[in-house]
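All protein chains but one are shown at their positions in the complex.
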Amino acid sequence: MSFLNQNILTWIVLSPFIAALLLIITPPNRGALIRWIALLGAGLTLPLSILVAILYNRQQGGFQFQRDVPWINSLGIQYHVGVDGISVVLVLLTAIIITAGVFASWRVQNRTKEFLALLLFLVSGVFGVFVSLDLFFFFLFYEIAVLPMYLLIGIWGTGRKEYSAMKLTLYLLFGSAFILVGILSLYFVSPQHTFDLLTLQRSGRFSYAFQRIIFLAFYIGFGILAGIWPLHTWSPDGHASAPTAVSMLHAGVLMKLGAYGILRVGVGLLPGGAHTWAFLMGAIATINILYGAFSAMGQTDFKYVVAYSSVSHMGVVMLGIASLNPVGVNGAVMQMFSHGIMTGLFFAVVGLVYEKSHTRDILKMGGFAKRMPGVAVAMTIGGLASFGLPATSGFIAEFMVFWGMWHTFPVLAALSVIGIVLTAVYVLRILQKIFLGPFTEQYHDLADAQKTEWVAITALAALLILVGVMPSPLVNLIRLGLHGFHLNI
Amino acid sequence: MTGFIHWLAWIPLLPLCAAIITGVMALARKSERAAPFITIAATLISLFISAAVLARFLGGTTQNHLEVSFHWLQAGRFSINLGVDLTHLAALMAVLVGLVSSLVQIYSIGYMHGDGGYGRYFAYLALFTASMLGLVVANNLFQLYVCWELVGICSYLLIGFWFHKKSAADAAKKAFVVTRFGDVGFMLGVLILSSFTGSFSYNQVEQTLSKVAIGAIQPPFFSPATFLAVAALLLFAGAVGKSAQFPLHIWLPDAMEGPTPVSALIHAATMVAAGVYMVARLYPIFLLSSFALGVIAWIGAITAFIAATIAIVQTDIKKVLAYSTVSQLGYMMIGLGVGGYVAGVFHLATHAMFKALLFLAAGSVIHAMGTNDLREMGGLHRKMPITSLTCLAGILALAGFPGFAGFWSKDEVLGVALSNGQTLIFVIGVLSAGITAFYSLRLWLMAFSGRPRSASAEHAHEAPAVMTIPLIILAIGALFGGLMNFPHPFIGSLLNPAEHEQINLVAMGLSTAVGLTGLAWAWLLYAKPEMAQDPVERMPVSLYRTFANLWGVDAFFTNGVARWALNIGRMVAWFDRHVVDGAVNGAAWMCGASGRTLRRFTNGQAQFYAAVMIVAILLAVWLVLGAMQPPNLTAAAPTRWAVTTTLGGRAR
Partner (left out) sequence: MNGLDGYLTISALLFAVGLYGVLTRRNAIALLMGVELMINAANINFLAFWRCLYFNSSEPQIFVLIGITIAAAEAAIGLALILNVYRDFGNIEVSHINELNG
């Protein structure tokens, strides 16, 4: 049992990685084999993550399943992994999305092997970030998660893919520079000269002036990945150009890395800095919510609408973090989960619609519900979660965020509540333009989703409702993760 | 009573289960024929439970409410219990909802026969009923908000039921977005109250607020009176949206795009009743702020009057009824706003009966005719007598004809307004009552009397029994609904034994006189066999245009607010693309530009490189020398000088 306890996280990280290595040595013409290896590598993480979520000891709380192997002692670097309630939820999310993502890319024909291998490399980086308790590995995995995106978008993307890939990569590397500076300064300023997150959190009482500056570095660095205004413009272009599975993974999981980084490293290690900049974060998050929603309203490209909705929803996540209130932060993590699933579903649907209609211009579509009723239902459920309809996961997340924010900055909370109308407007607009109304006859060969695609969209849609109706398992898990943070009560 | 309590949760849960089962069946396209039987059975059982509870309350049990709740979510101070709390009001409302919903579902078996989305339709109806029942029985603000939104989305789904029609899809979207405007206020109200009181439970919130009212607790930011008014008005904002009060009433007429039985459900018992019910349920909160009550009364009065005037000029049978609903909802708000809690709820109850009846009757007509246009009808009384007579019962109830249900409740509302000194509101109410009488009889006369004005009216025939039986049942309600409170005040004693209103004879006499005048006028104008032109078109053009243009409110929202929002959206999108992203691309362009400039230096001429190198070295030497004292040329000086200048000259 202790063997399992110590290594399960490593397996989660390695499973996609090994699958990717296997893919590299698989002959490229064995299409079915390639897909099954990828599915296995990705899918294996799902039962493992569920196992982690089940075995996580709720009485004990804190970081569990820890594994601490010294790597470079002289530099204080160690392979230290472990999860608390927050990470468990996010690991679970990642496992769900990557599995759904492999299903959604079942029919990628162009260089399938390389595509899936890169996807798996990427996701093992994502897992790595969520489980790392050592800032060195945290950063290493972070870069692994970010970099394959360049190739994935640049080669398999659509539209202005080279431009988007370049923009996204440069933007995120620009952010990484800030993060690296932050991590190194933590390392050098801490008395122990360690990268260990727990040690830093326990004993690293950093001076207030230091916290104020370094928190800002982390906020900008991670914030870029989280899509904070005005550093968000890589995301619409990137998400719009990326192939389906990559958009799912990127909007669904990668943007959460940013928010997670701000929470874990920023708020966790530099609470003083976080409290100083809370209002700024809240104000920017409010702008994100409203600005993203308005932008989404002004788009005519289906994928851009979804991409801007991510900007808006990540605003809710950041709003929750900015509230520095246990309920708000809990809501923020819930929103990470909910938005991950929801956006995964959205992009899966966009992919299906695009594949069959060959257009993404919502003004040219109409009445698709007649030919793809299943997809329309899934999209509707995603849409409902998007504007926070009760009984979907989006509602409880948003409600907790607003509730938490109300205690910290009521004015910002009141302003961002307006977002729920705007979101309803643009979500209903795309639903109406694409799926409702008279059927456009030119799309006569439109068909509903097929076998493997069903698995992806049904599972995601069902999860949205399941979590919406029964949020308490997740909320309780997240609550256990909040003890280490210095939050307002 | 203890064993009984476990059944309470099934009041909303049974229709919910039915909705899930039939929904899955509809998705799988399996045995859709069975769907109505499942949903109707569930609704009837649920109705039976709530009726049993109501019977107990009427039987004079000492308990004034039945509550059961369970813990749903906990995160720090954020703690939510979901539950069922059947107060007298909730039990009454649950019975109404269950009754109207089951009748509408039975009726729909006939009405929706052969529709492509038969199973889906009943799944939606059951979900709608479940949400409304969940709202009615809620014991906390959170559940109220949850069900509130679910009711909204169900109405979206049902109004847009024929989604392949563009107008239906538009109307559904409009209904949802407009009510969502109100919901922003409602959500803020819930946030304010729950975070201030630390609880979502009605009881706790009400207790804490009553302490605020007497000054025992100081609210943040505001003075106690302002705080109470703000909280109450934010909650009321939700009701304005949901109950289609001015100025957010614009969605309700568009909602006619849905199947007619759905309109009956929305107008009578579910969607629009939710707002009025919420105000009634949280009445202790509203009572704490007389300012808020005043606003409610005035909004109600404005709504009642404006909607009544608009209804006069409508030619679509469902639109007339839609505006009449808006107008009647205004009356309910007047009742609640002027302090007539019982009167408001009483009117809600009678209105549920006769409005469901009217819509179902209209549905029967539309089913037979294939059109909504009153101008193409006429002479239907002979073709469809049951529909005609039941509809007349509903019309007279709506018009407040003495003895019918609406007469008692409307007069009680107006009576309370007069006794509580709100004379102006009373006058507006009486005027609107006259207009109401006029347009309701106009509707009936245009549809059923005279000669048929089109071929389809010639060939209309009576609806099947599955549709007429609900009509007859509801007609009985419209006839005798007044018995709910007169002569024995059942509702009054049930809801508020203290508020025992005497019949205000002045109010009753005045409004009856005005109402009868309206009826007589309509009779004079419309009771003719032939009608070349609609007499209302002969009224002054400016007035007609104001009414027909809905007093400009709709245009204000669709052309003003909606277009404005979309333009902001476009502007923000443009701003994002060109300014924010422009800055990003600008930064990238600057990198590129500096590269392009600097690469000129890499011209491939080795001699040029050498020359640059020499110049740079000379420059460096000059700089270093300039920063130093003149070298002291002793024996070892040159070496020492070279060493110090290269390693540490500047640092010193």
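Per-chain residue numbering starts at 1, and chain names A and B are given in the order in which the chains are listed.
The definition used in the following text is that contacts are C-beta pairs under 8 Å (C-beta built on N, C-alpha and C of every residue); 3 or more make two chains touch, one makes a residue touch a chain.
Keep in mind that this is a model prediction, so the values were computed, not measured.
The absent chain, not drawn in this view, touches the displayed chains B throughout the complex. Although one chain is not drawn, the whole complex shows that of B:Leu424, B:Ala465 or B:Ile614 it is B:Ile614 that touches it. Residues 599-607, 610-611, 614, 635-636, 638 are the ones on subunit B that touch the missing chain.
Quick note on the criterion: only the chains that are shown with their structure count from here on.
The distance from the centre of subunit A to the centre of subunit B, with each centre set as the mean of the Cα atoms, comes to 34 Å. Chain contact summary for the complex, subunit A toward subunit B: residues 167, 170-171, 229-230, 232-234, 236-237, 291, 294-299, 308, 326-327, 330, 367, 369-370, 373-374, 377, 384, 389-391, 395-396, 399-400, 402-404, 406-407, 410, 413-414, 417-418, 420-422, 424-426, 428-429, 432, 435-439, 471-472, 475-476, 478-479, 489. On subunit B, the positions that touch subunit A within their shared complex are 27, 72-78, 142, 145-147, 149-150, 153, 156, 160, 163-166, 168-170, 172-173, 176-177, 180-181, 183-184, 187-188, 191-192, 194-195, 221, 565-566, 568-574, 576, 580-581, 583-584, 588.
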